[in-house]
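Notes to accompany the following structure.
Shown here: the complex without one of its protein chains, the others still in place.
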Amino acid sequence: MSSVRRYSPQEIEELVAKEIPPTGVSLACRSLPTTTTWNNRTVTVDRVVKTSCSHNCYDTCGVLCYVKDGRLLKVEGDPDHPINRGRMCVKGYTYPQRLHSPDRIKYPLLRTGERGEGKFRRLSWDEAFDWLGERLTALRERWGSEALAEYIYSGNREFLAKQISGRFLSLFGASKTVGSF
Amino acid sequence: MHLDRLHCDACGECTAACATAGRTARIRVDRGAGGGIAAFFCRHCGRPLCAQVCPTASLALGATGTVVARPQRCLGCRMCLVACPNDAVFFDGAGKSDKCDLCFGSLRGTDRQPACVAACTRGALRLVGLRHESAIRRGAAAAARQVAFRR
Amino acid sequence: MQAAEVWSRHTELVIMWGCNATGAGIHQDVCYLFEAMERGARLIVVDPIVTAIASKADVHLRPRPSTDAALALGMINHIVSLGLEDRDFIDRYTYGYEELQAEARKWTLERTEQVTGVPAALVAQVAEDYATHRSMIECGYGHQRYTNGHQAQQAIAALAAVCGHLGQPGAHCNYMEVGAGYAGLLNSGKVQNPAGAQIKKSRLINISLFGQAMREAVDPPIKGVIKWRGTMITQHQDARRVIEAVKKLDFLVSIDQFPYDDTDYSDLVLPACTMYEQWGVHPSYRHQYLQLQVPVVDPQYESMPDIDFWAELGRRMGYGEYFPKDYTGLDWLKELLPPDFPFEQAMHPNGPIRLPERFCHPIPNWDGKYNTPTGKIELHATAYDERAKRFPGEWDPVARYVPSAESAEGDPELARRYPLLLISQHPGTRTHDQFLNLPYIKEIEGPPKAMLHPDDAAARGIQEGDRIRIYNDRAESFVLAHVTRKVLPATMELDSGNWIREGGNVNQLIHQRVAGPRDVGHGVMEEYDFQLDGHTTPFFNLLVEVEKA
Amino acid sequence: MTMRHVILGAGPAGLAALASIRRNDAGARITLVSGEPGLPYSRMALPYYVNGDLPSRHLYPHPALWYRQPGVELRWGEPGEALDVERREVTLAGGERLPFDRLLVATGSRAQLREAPGIHLPQVQLLWTLGDARRLRRRANGASEVVIWGAGMIAFMTAKALLTAGRRVHFICRAEYLLRRSLDQEAAFLLEGALEQAGAVLHRGLNLAEIRSGPGRRCRVLLTDGSELPADLVVVALGVAPNLDWLDDAPVQRRQGLLVNERLETSAAGIFAAGDVAEVRDCVTGESGVPALWSVATDQGRVAGLNMTGATLVCDPALRSNTMVFHDYVVATLGCPLVRENTRVYRRLDRERRVYRCLVLSGGRLVGAILAGDVSQVGFLRSVIRRGAVLTDPEGLLGTPPLPGGVRP
Partner (left out) sequence: MSRESVRPETMLLVDQSRCVGCHACETACKMENDVPPGPRWIEVVEHETLDTAGNVVLTFLPLNCRHCGDAPCIRACPTLALTRGELGLVNLAVERCIGCGECLFACPFGAPQFGEDRIMQKCHGCLERRSQGLPTACEQLCPTQALKSGTPRELSHHARGARAAAVASRQG
């Protein structure tokens, strides 16, 4: 017989009510800071934005972003978030370097060399949309709408944009990507 | 270049090795009366005082991080000798500055060590990259604190 | 998932099974775990590799890779033989216990030790401690990354059921329950299929076999791919054949933040925004708190938020009525989230909020209800009966240990040519291939390194730091050797996510196969059942050989 | 907004300031003003150019290309004439007005020319500018008799330039021995020995009374004791003074030089001073004075440059150190060895090897040193003075090579 005592459902309900914060109400109890330290000096920042990190690890940390002169100065964990309690991870803290990295793809590019050569030329967004529009219409005429497929996973695991791409693809009649890694 | 004073007993081998190629010795290690070790060799500083004070820019920090002397520009005025905390500038027969260039010419590209390091009997003299050295010391510090602990 | 705040205050023993918490999700598990341990709870880690969290454990079980099911069954057998199982919990809440007992009886401690390599005394001690304490099991994906992954997870759940450690504060078996995102918080169906639009049913592509689908799909073949928020070539298995398939496409569009393998093979590359430049909602699949994402800074350079890209594409392709021009991210969120959702509470400057219990209860199964056909814990999974007939042996309603397809036991002939099993752990400093190109991360990690056991290294004349070539029939990777006892003999480890162009990519070596039932054909399907049709990819199901490069 | 810096003077201080402003504030606009035309040269090297040791191209520390950096404007040959502190403008000799946000006065010293009958004769000249050096080099090759009026550092440098084979150089030395402000009796005696061997003649305790143009292209120098020296060439080397008379009416506090605070800023905000024009605290004695030394000028120039770009750095108090080299005989002085109240002096003189080492301690701390013949550990001793370390075994330091372990910094 197991020697471990079992909580009755009522005890569990009381436990949840006692130990877990209420639902549906903001748990923020600190006002957002207006200054921070940087390079051993105190600097005032334009704003501190509360958001969350949508990388594919299951903690979805609460984040405080310090923005100064339109640039992400630094990132800290949200102290009011019950899970990460003001702390993030080695990757989270490097975000200013990633967001403002000079290596980012800056504008649309169209391939000029062979596939895999990596040679591209710059394109405006209008030209890119026109190019993609022609290809999609041609594809639907020649192969049918199911010849289009979307490859998406959890580079940014947030759900909102996937629904809008889902709406377009279902209107277009493309194949639907399912399953997970 | 780093001298580990603990292991050095000022035997002078490095000075002899440095002077072999017919040039003046550019390193000198003496044992003081009180037993302390005084090491006079160039640390190849990041912002060398000798280069800052040299009137004709004979001493300058090279691209590879070694401080190199150009005797043809040198006046022999010894301002660099006074400025350098380690008295690491030596002067050849003609009174022109002649200092350690880590055997730059002969060793470029080979993995051989500078003459003085090779000659050091006790391995007290080491040629180290400053960045690499801090990583080594941190590893050693962590290892030294190694405790096989259980909760 | 039982909330960490609950189990960390009540549990007396935690088994971390196949979960390198310091690799991913360090903030929740590790911190709450330390608080529990400092309160006296004991930690047992089951992981073939010595990880940081394993070093903090009281007991570290190191089963041979892919033998987790055998270990779990061995523990069940030992618990039942000592009569430590929770009889009335089994009688009230489980179905098919006798069949499980029959299967578990085969797994004496000696056989368990012979198959898993874990000493019998250790298995016995851990089993007894688990049964006699209020114990949690925290499952990662480590043990699921083999072709017998689903069996391993089923055996672990059965172990928890046998001891009654389910639905109790401090006693539960946490594994990936996909969280609020799929439990009705988001009415994705309404957004993806707007009212008034005639949307015909289209075929389904299983992402685990996307490469195979691109090669073999017919009427029509896949000719156009829009790739975003994921890496198709670096992270897909058997990259070489994926590239072959990509070359036959009419067009490949990549929406990415950085140039890397995928963008090299794309026709059109579009600049993507990071998560701090756009709206978003990201419910966790491990806890119940939600903080809506708001744009922090303007999109950098000419990058465009993903919402605007798809809406603009929709308008350009003539579906303007379904993509209103003035819709902002917040408007879309209002359409996606339930009408009674407290937006301003969950958004900057407020938040986070806790989601109602109906989406994710802090202590699931506290009321003894289980959504299975029999309403009970199905040690004999009735939903799998039909499929067990079509795939005898491979698939069985009761947890059983079946050697992984590409392993020494599973394929002895292949193991002669490629004796080493290669595990690709999730690196703590990266999310697979993301962050790899950042200077700070590059500096911490250094060049890609693979871990090799001293005996295997000595047998091949490999020293620490040598450049080695890891190869099998599919591809080869060049990395540096890190000779260490952190891995078991005949096992190697190489972090996942290294780019192909930078060298050290491991996924290109992996065979493209789905873990679990085989009913996904070559990737093109009509129906997809979330619980049945192959949930993950056997990344660790990989035999390789290594030599000095 | 980009800062406008004006640097007056292209000597060691000015050039060091230009480099550190450029490094610390890449976007700044800098105007380098030099009183003398042509590419800035290093004054200390002139004697070596005059006696042919140094080819003229090595006189210039930086090639012309080095000055052509973005945002740098050059005004060579136009010395500053007036400074308007309120309107923050400098007017140059050519009448051009230069507005500035930060100004560095580094105009250095200028040679003193005392009035004496016949001082304007063609044979008489100074050795201070490159022009002087070229003229001296041209006229020296025919001269076999040279008279140098003065016995300080510049006189010594001039003698070094002219003491070649077959030429006699006369010193008119008002004091009892050469370099009275730097060396003590013994060290000066040894150095004079080296000079005399090479053909120098010292006239001690005398002064120049008059110069008369004498037979042919020569002239005659009459001394105060009535004696007369024939001379092809007379070089006046009576010391220098800060080049500040163009600032006489400017509201900037002055004594011997411009009074500056620890950050080398003068009494007028935004106006800095460095080198021979700046009056700073001495490292050892603490008194305020103008060290007029090359090494002090380069350090002050660097720190002033950094402060002009917004830094608030404290410049090390000036540690006087100088070296006199004649052929292979080297004499070095550190700190203030000649200050002798409540000090203990340790010295060792070795006439045969012409080695003299003298250490001056006050309260157990090294405050000054004179090393002649053997200057080993001079750099180490300098940092001992800088650090104010207590010397437990000064005797040992007098010995040559081995350094005693007695130093406990």
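Just so it is clear, A, B, C and D label the chains in written order, and each chain counts residues from 1 on its own.
The rule is simple: contacts are C-beta pairs under 8 Å (C-beta built on N, C-alpha and C of every residue); 3 or more make two chains touch, one makes a residue touch a chain.
Nothing here was measured: the structure is a model prediction, and the numbers come from that model.
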What are the shown chains that the left-out chain touches?
A, B, C, D
Could you tell which one of C:334, C:460 or C:486 touches the chain left off the display?
C:486
For subunit B, the residues touching the chain missing from this view:
2, 4, 43, 45-49, 65, 85-86, 130-131, 133-143, 145-151
Touch rule applied to subunit A and the missing chain gives residues 37-42, 74-77, 84, 86-94, 96-97
Residues on subunit C facing the left-out chain by the touch rule are 22, 26-27, 30-31, 34, 38-40, 50-56, 60, 428-429, 439-444, 484-486
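What we mean here is this: only the chains that are shown with their structure count from here on.
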Quick check: how many Å separate the C-alpha centres of subunit B and subunit C?
55
Give, as an integer number of Å, the spacing between the C-alpha centres of subunit D and subunit B.
31
Per the C-alpha centroid definition, the whole-Å distance linking subunit C and subunit D comes out as 75
Note: subunit B residues in touch with at least two other chains are none
Where in subunit D do residues touch two or more of the other chains?
none
Complex interface listing, subunit D residues touching subunit B:
12, 16, 42, 44-45, 48, 53-54, 58-59, 61-62, 294-295, 298-299, 302, 321-323, 325, 327-328, 330, 332, 334, 375-380, 382-383, 393, 396, 401-407
Subunit B - residues contacting subunit D, complex
28, 30-36, 38, 52-53, 55-57, 72-73, 75-79, 81-88, 95
How about subunit A: which of its residues touch subunit C in the complex?
1-4, 6-7, 9, 12-13, 15-16, 19-28, 32, 49-63, 65, 67, 70-72, 77-78, 80-85, 87-91, 94-95, 97-101, 103-111, 115-118, 120, 123, 125, 128-129, 131-133, 135-139, 142-168, 170-181
